[in-house]
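Left out: one protein chain. Kept in place: all the others.
Entry: chain A
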Amino acid sequence: MSPQKRVKNVKAQNRTSQGSNSFQTTLSAWKVKQGPSNSKNISKHGQNNPVGDYEHADDQAEDALQMAVGYFEKGPIKASQNKDKTLEKHLKTVENVAWKNGLASEEIDILLNIALSGKFGNAVNTRILKCMIPATVISQDSVVKAVSWLCVDKCSGSTKVLFYRWLVAMFDFIDRKEQINLLYGFFFASLQDDALCPYVCHLLYLLTKKENVKPFRVRKLLDLQAKMGMQPHLQALLSLYKFFAPALISVSLPVRKKIYFKNSENLWKMALLAVKQRNRGPSPEPLKLMLGPANVRPLKRKWNSLSVIPVLNSSSYTKECGKKEMSLSDCLNRSGSFPLEQLKSFPQLLQNIHCLELPSQMGSVLNNSLLLHYINCVRDEPVLLRFYYWLSQTLQEECIWYKVNNYEHGKEFTNFLDTIIRAECFLQEGFYSCEAFLYKSLPLWDGLCCRSQFLQLVSWIPFSSFSEVKPLLFDHLAQLFFTSTIYFKCSVLQSLKELLQNWLLWLSMDIHMKPVTNSPLETTLGGSMNSVSKLIHYVGWLSTTAMRLESNSTFLLHFILDFYEKVCDIYINYNLPLVVLFPPGIFYSALLSLDTSILNQLCFIMHRYRKNLTAAKKNELVQKTKSEFNFSSKTYQEFNHYLTSMVGCLWTSKPFGKGIYIDPEILEKTGVTEYKNSLNVIHHPSFLSYAVSFLLQESPEERTVNMSSIQGKKWSWYLDYLFSQGLQGLKLFIRSSVHHSSVPRAEGINYNNQY
């Protein structure tokens, strides 16, 4: 695992050195690989197409579907023995896929043709028709082709009925309707058929435009009504005709009649909901926005909208209200402003950024990446305030642990939080509303509900003064931290690491861009560094206590050291004047760990600390002037102390002299005679197995291994062996911190001559 770890680290370093353009994407890419606690959520990030998601998920099902469609296309094979079985299998495949994910428009095209061409029996046709559920949309051409099959009369009456019912149910998912409208006359003629009449009426009701209302049609309808009596479906169509052309129809129609059509969609009710859900998806693609929740039945709880996030609508409505005399023509050719509905690409956004028509509900930007860009760069107070209010209130309303018995909406809330986190990752910036929400909700949180999302929100808290945020947030988090499982502790440490990283990135950008942008926080660098350093000390305190509580768990220690991998590189990676060392509780736990990878990680961190401190020292010498950010000699002393301990243990075999000091009397009492060697690279519990396998490799037939034989030349071979085993951290540490001379000694950083 060690080499992989290093690779990751190098990546992280590259990232910070890259330009600002690319680093957003790199970060998100990196994030996907990272993070055991939240990998599930983030992996969704970046995939615009939920349908694509499903397809990737089961390639097998996809193949089976292709085969099934192919089978139906070829038509029934007469000679085949187990024809029925094959047919059944393929039908099942199509049905499963259709009800689960819907079918692509091409597949619907093919299958619809088959169902209406009468190649198979009636039962098969019915089953095929019943599962013509689109993944997203149905192409108009497929419908036109299908209707043409009705003319050649290859299918039975019941199939026709089913086809019309299907057409009515799926009407909203047909991509265009012009061509279908051209077939108006054909449909109208089908009214003659008594069985079809109710369904054709419904279809015509959906299809009718003003120009379709003709005197001869009115006459025909009235004739039909005279023949069949007052049928509700005929009345519906008639009243629509009357609405378009009141002059043509003189008969009086009953006013208060609400349900005119038998619910012909009930066969596909669940499927329709699923399609709507899919179309609604988190995708900002314009096509899907058209099919958005606008045409979804109102939900009482949500006041009329299925989705928590409002639909994107440009604000022309408000503008109209604002202007007193607004004529229709003004409204139609409003020049100067760019309608949101046309905004499809980033260059368009750039060209029109000065005249963009803002959405009527600012919350809708959350689903639109282009507008998120806009929100990110605009410093227009009302825009931000509208978004702030909307997000704060929505979070408060949706939060499931605020209200008893609200847990049935848990999934929805989780999805909402995921959307917010996606937007925050995309912008590389936290929202103030989320921070305010955390203040209010964290004290009530059980630590379980939406854990991954909640901790991610924590990691996106905008940079601010640590001492102010601590009592509101971190003290509550600490209570949960200490009383929860080790996995919770690890997730908290992980999110605090991400928080630190976000703050550092933000600060490093901010410092270098300060003259250009007026950053939201006018802080002094000293103040900022102080806040960051307090955060690091806080995590150090959490970690030390957690190590005690979890009896030095290696698993936990990995997460702690991951945090310090960030910490040790602040000076070089982020170009910020801050070096904070780890607390002794962590250092010694890692040094005495039984796990080689921990020790290796520790070596790497020490190596990076060294690099950072040396770089800082060099800068100080170059600048000569005493800047306020000279590190105190205490930091260097502390580092040298750790270094001495480490070299004393691992290299010079003088473990308890300098560094860790233990009274010789106490050591004597332990009864261990050979304690001096016992923590060096050979005898250290985590290296012992390496030493043994090294010796066995040298002389495999040896019965007893003599550890003390590793010295002189063999010592260097042994080291090479260790390095070849992937202990890169150890390699870097030894190369940089140990003098290769006959007398090994620690190479500390000299601090005395400076002060």
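Just so we're on the same page, contacts are C-beta pairs under 8 Å (C-beta built on N, C-alpha and C of every residue); 3 or more make two chains touch, one makes a residue touch a chain; residues count from 1.
Please note the rule applied: contacts and distances are computed from a predicted model.
Visitor: Name the chain not shown, per its UniProt record: "Centromere protein L", "Tryptophan 2,3-dioxygenase", "AP complex subunit beta" or "AP complex subunit sigma"?
Guide: "Centromere protein L"
Visitor: Consider the whole complex, including the chain that is not shown, and state which of A:529, A:568, A:590 or A:681 touches that chain.
Guide: Within the whole complex, the residue contacting the unshown chain is A:529.
Visitor: Of A:344, A:537 or A:618, which sits in contact with the chain we cannot see?
Guide: Touching the chain that is not displayed is residue A:537.
Visitor: Would you indicate which residue among A:122, A:158, A:179 or A:479 is in contact with the undisplayed chain?
Guide: Here the residue in touch with the unshown chain is A:479.
Visitor: For the chain left off this view, which of A:212, A:239 or A:277 is in contact with it?
Guide: A:239
Visitor: Just to verify: which one of A:159, A:190, A:313 or A:452 makes contact with the chain not shown?
Guide: A:313
Visitor: Hey, which of A:107, A:357 or A:435 is the one touching the hidden chain?
Guide: Residue touching the absent chain, from the options given: A:435.
Visitor: Considering the whole complex rather than only what is displayed, give the residues of chain A touching the chain that is not shown.
Guide: 205, 236, 239-240, 242-243, 255-261, 297-298, 300, 303-305, 310, 313, 317-318, 320-322, 324, 360-362, 379, 381-382, 384-386, 388-390, 392-394, 396-397, 432, 435-436, 439-440, 464-465, 468-469, 471-472, 475, 478-479, 482, 518, 520-527, 529-531, 533-534, 537-538, 541-542, 545, 577-580, 628-632, 634-635
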